[in-house]
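Every protein chain except one is present and positioned as in the full complex.
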Amino acid sequence: MRAATWHGPRDVRVEEKEEPTLASDRDAIVRVTTASICGTDLHVYRGELTVVPGTVLGHEFMGVVERVGSGVRRFREGDRVIVSAWVADGECWFCRRQLFTQCESVNIFGMGPAYGESLDGAFAELVRVPNADVTLIRAPEGVPDERLVFIGDGLATGFDAVANAGLSPGVVVAVVGSGPIGLMSGMCALLFGASEVLMVDVSEERLKFAESLGFRTVNASRADPVEEVRLMTDGRGADVVIEAVGRTVEPLMTAIQMVRRKGTVSVVGFHLHEYGVQMGQLWLTEKKLVFSIGDPIRNGERLIRLVSEGRLDPSRLVTHRLPLEEVPRGFELFERKEALKVLVEVSRGA
Amino acid sequence: MRAATWHGPRDVRVEEKEEPTLASDRDAIVRVTTASICGTDLHVYRGELTVVPGTVLGHEFMGVVERVGSGVRRFREGDRVIVSAWVADGECWFCRRQLFTQCESVNIFGMGPAYGESLDGAFAELVRVPNADVTLIRAPEGVPDERLVFIGDGLATGFDAVANAGLSPGVVVAVVGSGPIGLMSGMCALLFGASEVLMVDVSEERLKFAESLGFRTVNASRADPVEEVRLMTDGRGADVVIEAVGRTVEPLMTAIQMVRRKGTVSVVGFHLHEYGVQMGQLWLTEKKLVFSIGDPIRNGERLIRLVSEGRLDPSRLVTHRLPLEEVPRGFELFERKEALKVLVEVSRGA
Amino acid sequence: MRAATWHGPRDVRVEEKEEPTLASDRDAIVRVTTASICGTDLHVYRGELTVVPGTVLGHEFMGVVERVGSGVRRFREGDRVIVSAWVADGECWFCRRQLFTQCESVNIFGMGPAYGESLDGAFAELVRVPNADVTLIRAPEGVPDERLVFIGDGLATGFDAVANAGLSPGVVVAVVGSGPIGLMSGMCALLFGASEVLMVDVSEERLKFAESLGFRTVNASRADPVEEVRLMTDGRGADVVIEAVGRTVEPLMTAIQMVRRKGTVSVVGFHLHEYGVQMGQLWLTEKKLVFSIGDPIRNGERLIRLVSEGRLDPSRLVTHRLPLEEVPRGFELFERKEALKVLVEVSRGA
Partner (left out) sequence: MRAATWHGPRDVRVEEKEEPTLASDRDAIVRVTTASICGTDLHVYRGELTVVPGTVLGHEFMGVVERVGSGVRRFREGDRVIVSAWVADGECWFCRRQLFTQCESVNIFGMGPAYGESLDGAFAELVRVPNADVTLIRAPEGVPDERLVFIGDGLATGFDAVANAGLSPGVVVAVVGSGPIGLMSGMCALLFGASEVLMVDVSEERLKFAESLGFRTVNASRADPVEEVRLMTDGRGADVVIEAVGRTVEPLMTAIQMVRRKGTVSVVGFHLHEYGVQMGQLWLTEKKLVFSIGDPIRNGERLIRLVSEGRLDPSRLVTHRLPLEEVPRGFELFERKEALKVLVEVSRGA
């Protein structure tokens, strides 16, 4: 089969690869119809996260069940499915409490060997999916892939960013970073009843796009965004701030300063390092910090209902559609921020 | 001043009435700009609830502060305000826990002497408002009365109907009764993130209107609505059902049958009587029953923010605008269900 | 094997019965060590609920796994287990949301054919347990059966009675009915931080026992219990009232009157019939009604931890210990209210 594999920093090749086979009776093989490049893939692309050369990249995808192991009960050949980026066993202490992203045997596609076993990822014709009864989410007919595919990762992350912040209707939300995860978090904040969602970024182009989606915007390269948000909130700051940039301390510090006293900072940006944080200030102002990585297993069915009914439409973020053979170009576009969400159209399904 | 007063069943007269004066240093006098006829007024109009003849009717209104007692701290002459239909003291056991509708000295305008002292109501040029620091809600400039006035009663009730049901995003909500409170509950259900809101009624005209607001509808005169909702939910029933008809047992029974096992029936319909309810069925299916009468004091500021930002627009329910002199005609239209929300335009404000 | 079976109203016989076998690869056979007679069994005993003659009675039990089907993953021979009274499939819409008591294939032991297939129950040497990975709860070593066995039904019910009422620390709880479920609910109310738990009953003997467990008591045969509770709460009523009698409307009405405005009535009493309820009063006072049947699958591990650490000790309710052969006498004692909890000691375990 054809697959896009990693061979070194910025060296992604589409090549022939052996078809996956069932390694356990709980596995399924999924024929990928649509996948998408996620921001986390970029860390792998650049070599910031180590993967085994030859690994198939990608973890945001959906398709059709091709084959199931004898122990799979809920799915069979021909079922249309979204695949959770995170693989969970469904049986451990965490899974029994529906904390699937912290499963004792958690794994993720296309990032190996981040969690032990290296799992080949989404940018391929076929993917082996462990613990299929848990990891697969049944997709409805009649809703196009482009609206469903992000449920397996990005949209679930935006949803958790908001849900974990305990957002209640009528509050003011600011989102630091208007990339794909920031925008999906903003969409979810509106869904949860935020009175206003303020998108904060330094890229005028991204902010214009955010405006076209109906968000109010704050250009942090022109004015102090903390001050701007204060002016919009009678001097208090936003009730909830979602940090969706990651990697360095600055956006996190901005978020902490931007939230009102007793408010919540919800971090979905990808962080690797140790930073100095003003703990004294956090204590005195009783601000909360919550961190989310997005749980498609827990929230998948709920998100499918919301997308199917048109309450959420993440397909509005799609700027590019490429065939599998052009995944390397997709990464280039994405790294240069010329693309927002790149759809990889692998096959036509069943 | 001019005021619409009750003299007997269906005998409402607009007549001269003495201007109210401050009875306590915590009172304010409010010059009414806009009021509205609420479904509960109809019970008074028909004589189903006893009021003292000569009482000024109405409890959904807003205006401008004309005068305040010396003990009023948060408001002064000229302030634009929404008036909570419910008067609370802000100090009792219930108020200290923000359960204002159950205040130990609770009262309501224009329904006297339901709670002891009879308070003249909204359909007048001036209204005396007790406990002004608690009962008044500051209204923003730049947002028209027609979008704000329902915050003082109907919209707060719709909001509580949904909030008390513990609605979380992605659930299916059915609303039994598509009158004003049903429609405002439906709007709030969407605000809280319902994936779908199904309006159930027997009036084709009302259902058409509900459709024009974006709701899916079920005509209960053509098919068994419980069965219809089951078909739309894979046989389960709605996650939350809001009962917004009241008065008889039938709509309540429909709501109880329409909700899925472990779901919640949220009752905002006005009930007076004792009914037989299938307790065995409720126990076995673990359904919840919650009752709400709507708390503008608790949720007023939140609702103002949502209305000001365009997240909620209850003015879409306004079908008639009448001057104070035509309140009697307003009641006639409303009783015949020819009107949905009747605005009474009393004055131009400050 | 030996088993206590039902042959007609008050006709329970201990007799030879064929040993159960695995009917599905998801089944387990459990060797019962300890079982207990539950109030619901009494309805069967008296013939108020129809069971197939020859059915083994009982659904509150624990033991040791004797044999498992090839599809059982979490348990194996020799594991010490508590058995959930409710059997769930773990896969349906309800189970995926952890609403196990409303599973689409729900069943209960020893009450057949209440839910289709008749399942033989607990008062036997061996019991077949369907969906063992879901229905069994791992029991720790070192904690005696008498403290663990009620987790499979009664203690889980008491826990849910309180949890579903949304009890927060510092509130006043009244429990109508000081039988086993009422007492276990009261224990759980203290665990959740109630400032006081008032046990209401008409039996002086039961109230004395309740006092010996540390509860305050109200004798409803001597004074109006609603009035008594009001006097203890500055005239307001209890914040939460748990109705643990069932069968008739009176205890439910008492509970509704006894709870304060905006308070919660949590019903765990077994109800079969339709009753007249003052809906108008409920609406005006915004009281909540919640119903619980107890979910050992959801809360079993949590309860095991609480029991193991001595935070809950339901074994204090055990008044009688009988061998399997004396189950008929246990029923007689229990029906005459001479016993509170009757332990049936079946075997010594592994």
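Should a chain be cited, it is by its letter among A, B and C, assigned in written order, with residues numbered from 1 in that chain.
Here is the rule we go by: a residue touches a chain if its C-beta (ideal position, glycine included) is under 8 Å from a C-beta of that chain, and two chains touch if they have at least 3 such contacts.
Remember, predicted model here, so these are calculated numbers, not experimental data.
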item	value
Sole contact to the chain not displayed, among A:M1, A:V202 or A:L282	A:L282
Sole residue of A:T101, A:S118, A:S185 or A:Q257 that reaches the chain not shown, by the stated touch rule	A:T101
Touching residues on chain C - with respect to the absent chain	159, 163, 169-172, 188, 190-196, 299, 301-303, 305-306, 308-309, 311
For chain B, the residues touching the chain missing from this view	71, 73-74, 91, 96, 98, 133, 301
Missing-chain contacts mapped onto chain A	93-94, 99, 101-102, 164, 234, 236, 246, 249, 252, 261-262, 267, 269-280, 282-293
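Quick note on the criterion: only the chains that are shown with their structure count from here on.
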item	value
Between chain B and chain A, distance of the C-alpha-averaged centres to the nearest whole Å	41
Centroid distance [mean C-alpha coordinates] between chain C and chain A, Å	43
